[in-house]
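Every protein chain except one is present and positioned as in the full complex.
Per-chain numbering from 1; labels A and B assigned in written order.
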Amino acid sequence: MNDASPFLELEPDAPRVTVRFDGTDYALPEGANLAAALLAAGVRIFRATPVSGAPRAPFCMMGACYDCLVQIDGVTRQACMTRVTDGLVVERAPGKDQKDG
Amino acid sequence: MDADYAIIGGGVVGLSLAWGLLKRGHRVLVLDGSDGSFRASRGNFGLVWVQSKGLNEPAYARWSQRSAGLWRDFAAELADATGRDLGLQQQGGYDFHLDEAELEAKVRQYEALKDQLGGDYPFEVLGHNALKREEPNIGPRVAGAILHAQDGHVNPLKLLQALADDVRRMGGRVLTGQTVTDIVPGFAVTCADGTTHRAARVVLSAGLGAMELGPKLGFAAPIRPQRGQVLITEKLPKLMNRPSGIIRQVDEGGVQIGDSKEEVGLDDSVTLDTAAQIAARAVKVYPDLARAQLVRSWGALRIMSPDGLPIYQQSPTMPGAYLVTCHSGITLAANHARELPLWLDGAADAPDLEVFSERRFAVS
């Protein structure tokens, strides 16, 4: 359980696997929704927008808003449409700075 | 008279003309269509392009070169007036080839044209390795490219907006949501909402709308729609340095890929087979694109004349009525803003546009 997270997990005893997000390892519930699991783990900011670099995080949790975008194997994916698997490596989606660089 | 010129069609062609006419001190009225009209101005590929234009008609190549040459100054003036950078880049552009023989055939055509143009056709041929130095992300299957120094691209939507803005700022009257139903000499232009507008001269720059309105003004207007499908990816980190005729990275970061040439009438839909074909070709040229998300696609209708060249024609039966139509409204925008108003006004220093008259289609 992560008390620093703005989110409470009702079933904190679920089996965990290791997921790397932006270079940091997290122990997340296996099979969980990636966006939900990262939020519960205390990740507040998922990406910076390519337009202004503004911070964003999951908004709709149903695959419609595209604010929870991350990058997996070089492909932009919606975290809320991705399942947690052991060893998953997740990068931040490129934001404004990367675009200019 | 409501205006010196009534311009029918408020796309890039009509607004470029309106802008140029306003600069010459005319009172200009623009009648524009609706939100759902076919609008090449918002569906086009954004190239300011010279190579491959006029391979069979050097005058068209020259006309394109002239506009490309005027573009920098035109864009700067629009940017000054509107505070809006148009994202113009004129550092050359490519014609990619996957096939060595095709590349060579194209080069021979370019060389022939270059001779006809007195040597003013600055292109070079890049083999795979030379191209790779310019564009490190190019794929192994690309045989080479022709790099033409006069080519470039612009953000066509920013151009459209800047024109819409500056035409109004200079006092042009732009009426939107209008469908012109009738035009009688004098000129009285009647719209579907019952309004009538009077102008000394009328310019028909209504894109495909000229198919119907052209004959009413005495034009043959032998134009037809030709569909081009375009794909655009999510915003990506910089992947390419220069545009090509089929792939370019727009100033906002998305990679725009096109474009098909389909004779399907007034159907601007997107089809899976063509979109897949376009995607497959793009991935061969830039393999990294395979992992890019396609976020939008569209079909847009080019306004094609039988020989692909623009038509600039004064009506033989209604003097004072002009037809201006082309499928390269972006490339030619600078000409349309700077040169065509001289021609419309019958100015002494007007360009000679006889080669673009409708008379070339007359059956002899």
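In this section, a residue touches a chain if its C-beta (ideal position, glycine included) is under 8 Å from a C-beta of that chain, and two chains touch if they have at least 3 such contacts.
What we mean here is this: contacts and distances are computed from a predicted model.
The listed choices are "Thioredoxin reductase", "Carbon monoxide dehydrogenase small chain", "Cation:proton antiporter" or "PTS sugar transporter subunit IIB"; the UniProt protein name belonging to the chain that is not shown reads "Thioredoxin reductase". Checked against the hidden chain, the listed residues B:27, B:168 or B:360 yield one contact partner: B:168. Within the whole complex, the absent chain has one touching residue among A:6, A:23 or A:87, and that is A:6. Touching residues on subunit B toward the chain that is not drawn are 10, 32, 34-36, 39, 41-42, 157, 160-161, 164-165, 168, 174, 176-177, 231, 233-234, 252, 257, 270, 272-273, 275-277, 279-280, 282-283, 289-298.
Residues 5-11, 29, 32-33, 36-37, 39-40, 44-46, 49, 51-52, 54-67, 69, 75-76, 81, 83 of subunit A touch the missing chain (whole complex, contact as defined above).
Quick note on the criterion: only the chains that are shown with their structure count from here on.
Look at where the CA atoms of subunit A average out and do the same for subunit B: the two points lie 43 Å apart. Put simply, subunit B touches subunit A in their complex at residues 234-238, 252-253, 291-293.
Subunit A makes touch with subunit B in their complex at residues 50-51, 73-76, 94, 98-99, 101.
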